[in-house]
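Let me give you the structure first, and then I'll get to my questions.
Missing here is one protein chain; the remaining ones are kept as they sit in the complex.
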Amino acid sequence: PKKEWQIQFADDMQEFTKFPTKTGRRSLSRSISQSSTDSYSSAASYTDSSDDEVSPREKQQTNSKGSSNFCVKNIKQAEFGRREIEIAEQGIVILLRLALHSWVALLFLTLSSCTSTQVLIETLCALGAQCRWSACNIYSTQNEVAAALAEAGVAVFAWKGESEDDFWWCIDRCVNMDGWQANMILDDGGDLTHWVYKKYPNVFKKIRGIVEESVTGVHRLYQLSKAGKLCVPAMNVNDSVTKQKFDNLYCCRESILDGLKRTTDVMFGGKQVVVCGYGEVGKGCCAALKALGAIVYITEIDPICALQACMDGFRVVKLNEVIRQVDVVITCTGNKNVVTREHLDRMKNSCIVCNMGHSNTEIDVTSLRTPELTWERVRSQVDHVIWPDGKRVVLLAEGRLLNLSCSTVPTFVLSITATTQALALIELYNAPEGRYKQDVYLLPKKMDEYVASLHLPSFDAHLTELTDDQAKYLGLNKNGPFKPNYYR
Amino acid sequence: PKKEWQIQFADDMQEFTKFPTKTGRRSLSRSISQSSTDSYSSAASYTDSSDDEVSPREKQQTNSKGSSNFCVKNIKQAEFGRREIEIAEQGIVILLRLALHSWVALLFLTLSSCTSTQVLIETLCALGAQCRWSACNIYSTQNEVAAALAEAGVAVFAWKGESEDDFWWCIDRCVNMDGWQANMILDDGGDLTHWVYKKYPNVFKKIRGIVEESVTGVHRLYQLSKAGKLCVPAMNVNDSVTKQKFDNLYCCRESILDGLKRTTDVMFGGKQVVVCGYGEVGKGCCAALKALGAIVYITEIDPICALQACMDGFRVVKLNEVIRQVDVVITCTGNKNVVTREHLDRMKNSCIVCNMGHSNTEIDVTSLRTPELTWERVRSQVDHVIWPDGKRVVLLAEGRLLNLSCSTVPTFVLSITATTQALALIELYNAPEGRYKQDVYLLPKKMDEYVASLHLPSFDAHLTELTDDQAKYLGLNKNGPFKPNYYR
Amino acid sequence: PKKEWQIQFADDMQEFTKFPTKTGRRSLSRSISQSSTDSYSSAASYTDSSDDEVSPREKQQTNSKGSSNFCVKNIKQAEFGRREIEIAEQGIVILLRLALHSWVALLFLTLSSCTSTQVLIETLCALGAQCRWSACNIYSTQNEVAAALAEAGVAVFAWKGESEDDFWWCIDRCVNMDGWQANMILDDGGDLTHWVYKKYPNVFKKIRGIVEESVTGVHRLYQLSKAGKLCVPAMNVNDSVTKQKFDNLYCCRESILDGLKRTTDVMFGGKQVVVCGYGEVGKGCCAALKALGAIVYITEIDPICALQACMDGFRVVKLNEVIRQVDVVITCTGNKNVVTREHLDRMKNSCIVCNMGHSNTEIDVTSLRTPELTWERVRSQVDHVIWPDGKRVVLLAEGRLLNLSCSTVPTFVLSITATTQALALIELYNAPEGRYKQDVYLLPKKMDEYVASLHLPSFDAHLTELTDDQAKYLGLNKNGPFKPNYYR
Partner (left out) sequence: PKKEWQIQFADDMQEFTKFPTKTGRRSLSRSISQSSTDSYSSAASYTDSSDDEVSPREKQQTNSKGSSNFCVKNIKQAEFGRREIEIAEQGIVILLRLALHSWVALLFLTLSSCTSTQVLIETLCALGAQCRWSACNIYSTQNEVAAALAEAGVAVFAWKGESEDDFWWCIDRCVNMDGWQANMILDDGGDLTHWVYKKYPNVFKKIRGIVEESVTGVHRLYQLSKAGKLCVPAMNVNDSVTKQKFDNLYCCRESILDGLKRTTDVMFGGKQVVVCGYGEVGKGCCAALKALGAIVYITEIDPICALQACMDGFRVVKLNEVIRQVDVVITCTGNKNVVTREHLDRMKNSCIVCNMGHSNTEIDVTSLRTPELTWERVRSQVDHVIWPDGKRVVLLAEGRLLNLSCSTVPTFVLSITATTQALALIELYNAPEGRYKQDVYLLPKKMDEYVASLHLPSFDAHLTELTDDQAKYLGLNKNGPFKPNYYR
């Protein structure tokens, strides 16, 4: 007989198919990502800039049910935020419900969270979990959406433009409250985890696990583990196959074009481009640029990636060899000082320089802050750096991430991420004692496959099922996992 | 010995190579095209919207040299407009100078012009021609740029948001002035030509030719010619190979992605898209979408184009066969009612519908203006049309041209167009008596090739020259033309 | 009411759909093309090489019906040849029948033909036409197929390995026979036309037209026309859109890979390739090589094609700039001495050189026949030319056409060609007096479109029909032609 959740699953799937992902509207993610890095732009922001300047921490606000268990910019923006959520995120919510089918567990899940994925938090709450939520970045909150969550009863502590002090205050609210004891931590960047370690180490006695989605946060967890200081199991969802491919390869394949076009209106056809780094991000960028008629060069330090670049039809060069001739320089290495002042000095006039990699270290922007160079802000996210002889280099987003600063993250990618996080929470929470030790784990392959399978209907894709005979021949379970863990 | 213009050519080429096309700034074209169709957007416009509301026709304005021989919105915006021109169009100006090497002829060229290519007008004037210029579209003028041209002494009659009466008044100013007798007409859409035919037929006695760049204008000229009413030679520059490829194939290959992304943030990967029409525009759209992972279907009426679609890897279908399953519908036919209400009724929820073809006839938008459907403007250029059962169709730019409304025309494409127009003017003006009769001509192949050759240096492309022996073997002149006229 | 041929058309179409193009067997074309240039290979040939060495002209042969009105190598091979035809060409025959729906005309068509398309001849005969046929090339006849045609009653004069004297003797048999008066000429290369001009000028009095399919033959016709010596209308089917695209772009896109792989087993990924010439052939080669991961450079003399190459993502260079670094050199120019001894001297070891262009002029192979260089035939169609220092250059097909020598022409392409020729014959034969003068004509656009439409069902492609309203709006006939003649 079908289990109950399977029946619910079928109903939700029907609803999902009926109303797939919305389009035609800047997704929430856009506002978020834009705001997170762009303190210049204002026209595109949904946030009412004429808001009073009183700190949210000093305001007395209650939602329509009389609760004050939150701290947001302006609870009155809840209705607008609600509409945003409804239009943009409906598809995600349904997928999340599908993913969280075993939601009986959620009734007992209490979550301290510091993340950018509001929709996940609200869905968890709607399914019975108790959450306290702050933002992972001082710019990343969309005030209206935060208000809507507060109105819906979520304990949210976040607004756009927090000070550093505000930031830690908000995080503290997620952990430190009378009668509150989280049993799970959902983190993005490791700041919440860090805070708990530092201030409330006893909290870990009741914590069943940490779910972390960022490169940085995962790095910090591995360091803790190496140092023998990790005291609960942690799930690294950053490196799950599905999330990786979408966050990097597929997402960047589209966002490199979008980011360059929105900022510079550059024509891709015939342009000479050098892409530093041929990992997943680089592969995505190069595929798109090549397809649109650009001539692409690669720099690499890893011979395996370099060989892949060769076989994919790209010349592998040192940056110095092509720096004088290229029209566009794109960094995707995760490294620092990949583009140095010396390189910048040798670029030709109108060369565009941008970063798709990580943080803001790849281009040595600091080296351009010298008296002989003139900076001219020609539009939001676009600076002309002008040499004494009149040469201009076009620097995008001041070397920060182009895809966060100047383009959007599709709802679909957000959905992959949220679903992955949700499954990781459930897995750690539900796991029988002893399955996970005080270590960092990758999401089990089978769950990774489940995230993928939930997203197939939106492509009208039809999976084939193994026959019993075939499953036996392959030595596989008919429901997966189908590949070894190292398969990418 | 080198001719004088060849020396000048070399100098200009050097300058051109030193400062190639600017980027990092919305080009003029963007403002123009945006404004032409988008009365909603304001944030992105350079035009000061708090301007007084007095009609330009009633204002008394003089430029800094005391001239009043113009009519623009606000002459005070000249400086800002000048800066725009300098940054965005420098590359074009130099190419134009190169193209117009035989500029001694220009001293005697008097031009009545109705076009959107301001930079061409200014260059012609700078080289000694006398021009009177109005806009080809009531929305297409960028006031600041018009002011800059007026300040520079060009007789310009154009502002953004002209009434229909204003429009014809401006055109009249280009022809009807004491002491003014044009010897050439540069038209875009055929309105100026039409006006002269209707009001001042005698003007044609001194006119050496008409240069026309639009599909519509060319169509009108062929009709005149067929009816035996064309009384001067006319050059159809719309169908020159270089311009066609760039206006359609190459430009649309980029603008379809840009237009869809800016308006809907749609993820292309895995999307099912039907493209109606596999001419040059359709070919460009399909190539880009396929390259980014969309699954593309084609509809066609022409078996030759249909066969090309097959060989390029696209399924050729009737619209009805796929209308229920596709995520995006794009029209590129030049036809009318290609997407009917019946099709719209059968689309799935969130289907995006847009037009890359021509004018606004391809999608039967009128059929959607019925009481049972709700329109919701979700952002500039994007409407959700909502069916009673909640289904939403996402209509872009109200069915007008997506690439004009929602994305930009690269400076490079503008340059191709302006250079082609300039050469056509020179050719008709300089042609010995009898070379051109009262008919419509394509730009001579050799000039088409010259336009192309002027744009090669920006790609650092190196042409091979025929040896004498090879030229003889092929029966070709070493300097071209290299292909028969029908070669595309 | 449906016309009779439309009914027949429907029946044939049904049959056609039931048995589409055969595969899994070297097509006839392969044998033909192989043999035409490859006197080395024997294993792959169907021709019995142990055949007696008596000249066919000296043999007495009769087919099973007692006729001797033919001259072939060995009439006994008819059965084998018939089977070849049945398996390989069935699809073509049906398409031809479809094309030749107005076959009543054929009863009176008498044809002198010198071509490689046997299946066309037999179909014409089967439909009532009278034909006499010789081969257009001394190597291009497949003896078994010729025997099958002779057995079927076709007056065929052709065998593999004719001497030059044989060649002209065979051609003479096509024209010069008591009681024979052709009313049409179907030529491929212009030799038959030349022979009639020279020997039997009076024959032209009854000839209604010439159909010519080769570049060379068309060139000769234009020269005749220019010289005022063309005394009947001629149809240039070489330049019809459909045939051009398939013979060049689509066919070469596949045959460049096949030709290189069969001869050298080269891995394409990462290879540096220079393609000389970016016309249709070059475009096809480049698209395929780029898609498989090669890095492609282009040389061009025509700035329009050069600009297209840039926009398609290829660097445009002079051959000298890259000759030292490339792994493969491919000529597609139609020119002569594009690759000179000097270039060959500078190539790196193991560089592959081949010609996809025309005839054998593009690579200066003669310059390699010098004492200091050693030639080593390593396999059929592959020579290593060895420099004194040990450097080897790999020369394919001795500089002749790679796609004819080393790979195959798909049946589909043969079908396009044969159908185009058949329609051209019908058009010239049926045309009312005065429609065609003593000049060279392109196939009317509408017929070109018809050829395309006949081949759409094999792709299961569904054409859209214009509504009356749309046709009127576009000013087109609902049945075409849909595009101007110069549209490609």
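Letters A, B and C mark the chains in the order given here, with residues in each chain numbered from 1 onward.
We adopt the following convention: a contact is a pair of C-beta atoms (placed from the backbone, for glycine too) under 8 Å apart; a residue touches a chain by one contact, two chains touch by 3 or more.
Predicted, not measured: the structure shown is a model, and the values here were computed from it.
> May I ask which residue of A:I85, A:M184 or A:V241 touches the chain that does not appear here?
That would be A:V241, which touches the missing chain.
> Using the touch definition from the top, which of A:T110, A:T216, A:N335 or A:N430 touches the missing chain?
Once the missing chain is taken into account, the touching residue is A:N335.
> Out of A:E321, A:E342, A:E376 or A:D439, which touches the unshown chain?
A:E321
> Give the residue, chosen from B:H194, B:R315 or B:H462, that touches the chain omitted from the document.
Touching the chain that is not displayed is residue B:R315.
> What subunit A residues would touch the chain not displayed?
Within subunit A, the residues that touch the unshown chain are 239, 241-242, 245-246, 250, 299-311, 315-319, 321, 334-338, 361, 448-450, 452-453, 455-456, 459-467, 469-470, 473-474, 480, 482-483, 485-488.
> Against the chain that's been left off, what residues of subunit C make contact? List them.
Residues touching the hidden chain, for subunit C, are 18-27, 30, 43-44, 87, 250, 253-254, 257-258, 261-270, 272, 287-288, 291-293, 325, 348-350, 352, 378-379, 382-384, 390, 392, 394, 396, 407-408, 410-413, 458-460.
> Hey, which subunit B residues sit against the chain that's not shown?
Counting over the whole complex, subunit B touches the hidden chain at residues 269-270, 290, 292-295, 310-315.
Note that only the chains that are shown with their structure count from here on.
> Of the chains shown, whose Cα centre falls closest to the middle of all protein Cα atoms?
When every chain is reduced to its C-alpha mean, the one closest to the whole-protein mean is B.
> Round to the nearest whole Å and give the separation of the Cα centres of subunit A and subunit B.
40
> Between subunit A and subunit C, what's the gap in Å when you average each chain's C-alpha atoms?
The mean C-alpha positions of subunit A and subunit C differ by 57 Å.
> Going by the touch rule set out above, which residues of subunit B reach two or more other chains?
In subunit B, 250, 459-460 touch at least two other chains.
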